[in-house]
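In this view, the complex is presented without one of its protein chains, the others remaining in place.
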Amino acid sequence: MTLSRAQKRGLIGAAILAVLLIGIGFLTVSFGSRYQLRIVYGAYVNLMVVLALQVFMGNARITNLSHSAFMGIGAYAAAICVTPVAMKKISLPSAPWGLNAFELDPVTSAMIAIAITGAIAFLVGLFIVRLSGIGATIVSLAILVIVHSLFLYRTDIFKGNQAFFGIPQVFSLTSAVIVAVAMVFIVRMFRESRWGVALRASADDEVGAMSMGVDVHRMRLIAWVLSGVLLAVAGIAYAYFLGTISARPFYFNHVFLTLAMLILGGMRTVTGALLGTFLISFGLEWVRWLETGPAVWGIDLPEVLGLSGVMLGTVIVLTMALRPAGIMGDREIEDLVFRKE
Amino acid sequence: MNALSFGAEYALLALGLAIVFSIMGLVNFAHGEMIAVGGYSMVAMAALALNNPLIVIGVAIICAMAASVTLERVAFRPVRYADPTTGLLTAFGVSIILQNLFLLFVSPRPIAVTSLYFLEWPIEIGGLRISSLQLFETLATLFVIIAMMLFLKHTVLGLAMRAASLDFEMVRLLGIRANRVFAAAFLISGLLAGIACVFIMARRGSVDPHLGFDPVLKAFVACVVGGFGSLPGAVLGGFLLGAIEVAMLVMLPQSLGGMTDAFVFGIIALVLIWRPDGILTPRREKGDKE
Partner (left out) sequence: MLAVADLRVFHGPIEAVHGISFTVKEGDCVSLLGPNGAGKTSTISAITGVARATGRMALLGDDLTTLSVEARMRRGIAVSPEGRRVFSNLTVAENLRLGGAIQPEYVRSRMEQWFDTFPILGERRNQQAGTLSGGEQQMLAIARALMSGPRILLLDEPSLGLAPKIATQIFAMIRKLKDQGMTILLVEQNASQALRLSDYAYLLNNGRIVAEGTADTLGINDALMAELTGL
């Protein structure tokens, strides 16, 4: 296979990002406390989500709000497969279709979860790719609400807002770093692939791209399903590390959080996705610490619940007002390191 | 009657969203926070021992309007001529900020507001027992819709707003001040939210930071169903949504009660797939000048 110039640059860019990711992961594993490990892990999972989001939003330029739902589907599907029967007898005593009567190894479970999420994403995608702009966004919103209602309502399968516990904790930070690095390569290569290029061209000028023979709907569907699959991976990584999941994290708050990350960094590029994720993840951690009312230089600051939300919203509003294309705009990391041709 | 009053509430809110969308292409997700602003202003009045119902209602509506116009000034001016996605995300941001400000400065927990209970008493019409609140709500909505129609048809500002939905630049080329048109749109939008707020508060009797989120989500959907930016569409969508929701409540077995939202949103998704531009919007070829 021969690579185009853009693809070669893409590989270099992805490699630079990978080095950064591995570096941060290595530092944390070596020197971080348990608490810090957890935060960094959360950042890597969110990075996966944001990367997956970038695949569709960044290339097709359609705002998607359902990503947390797909992450949830992946997480629950894997959790249901992998949790030991003994555990499920306790946590899901009345699950239908013998869901509590089998258990699989983590790899098979993950495969099944990815397949299920991918299939659902494909079915939904068939409809969503035909809509454009705001219409697609609204349907994605509807999907989020529907999936969330299902999680809440079928407590016999998903346990609703209660914790679904007993998932084997097979993932460590190291595995998350590996998955995230793989994802950076996948997402970046998709961006530079024939499909990604066609999709971006169609986002700039849909009619023009169509008249050039680009099947915009098919391109969008490919990106949508890839995005869904990657979200499932993120969900699985989340479940396999924490060991418990509930419906709450897969709803609006998480949607906005990850969306803010992508927007801040710049949704058009993979580098932007990564930058936004880390800025907000660590920035938010700092704000949360302020929220608890710490003592700074001997002054007891008051407890301020909601500060992190205010900051998050402010980040979105300011980004939109001052730099709608995000910090990175159209630049990838290699454009900063090397001169743009 | 239930369907009518639900529908009326959604129609009020949907109209408020549609009027802003039609002139500036902004999906104002922060609309729900106007309702919350109204709600909190009632709390403030209760604290000041202002219990005259007319004052309470009036001040709540004025607060919602003021908040709406302020937002236009502060948050939405920079993204005025930006694409809809930028506007949508900005509105999301504003919504998050406001919700958390309520959380921060007031309280994360619901606060009871009892000053509007007087609106609710059962009345009997031709042997049918209905609640006065529902009657008021339906009537108020009808009144507002008629008033809006008159405004849009007979005042220069109303005409300018209708014209702006087609070609804002041309409106400016006639010397009509864009700021005034935007301010008017947000003022009306806030007024509608304020009226909806009165009824929502009278029914719920309490306010919390997320008060406006659910109703606006639904109103948003109503807008889409009716055809985004079409004002009659917003009204139609609102009432349709109210009808669907009540029908779901009646028809779905008790055991599926928690699934109402899922079904409602499912139907909405289907409607959109059937008519991607909404029911009342004429089909438009892609590439047509907007």
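Chains here go by letter, A and B, matching the order in which they are written, and residues are numbered from 1 within each.
Here is the rule we use: contacts are C-beta pairs under 8 Å (C-beta built on N, C-alpha and C of every residue); 3 or more make two chains touch, one makes a residue touch a chain.
Model, not experiment: these values are computed from the prediction.
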{"item": "Displayed chains contacted by the hidden chain, counting the whole assembly", "value": "B"}
{"item": "Contact residue for the chain not shown (choose from B:A47, B:L174 or B:M251)", "value": "B:L174"}
{"item": "Where the missing chain touches chain B, by residue", "value": "156, 159-160, 162-163, 165-167, 169-178"}
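Convention: only the chains that are shown with their structure count from here on.
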{"item": "Euclidean distance of C-alpha centroids - chain A vs chain B, Å", "value": "31"}
{"item": "Contact set on chain B toward chain A in their complex", "value": "27, 75, 78-79, 82, 84-90, 92-104, 108, 209, 217, 220-221, 224, 228, 256, 258-259, 261-262, 265-266, 268-269, 272-273, 276-277, 286-287"}
{"item": "Residue ranges of chain A in contact with chain B within the complex", "value": "61-63, 127, 130-135, 137-139, 141-143, 145-146, 149-150, 152-153, 206-207, 256, 259-260, 263, 304-310, 312-317, 320-322, 324"}
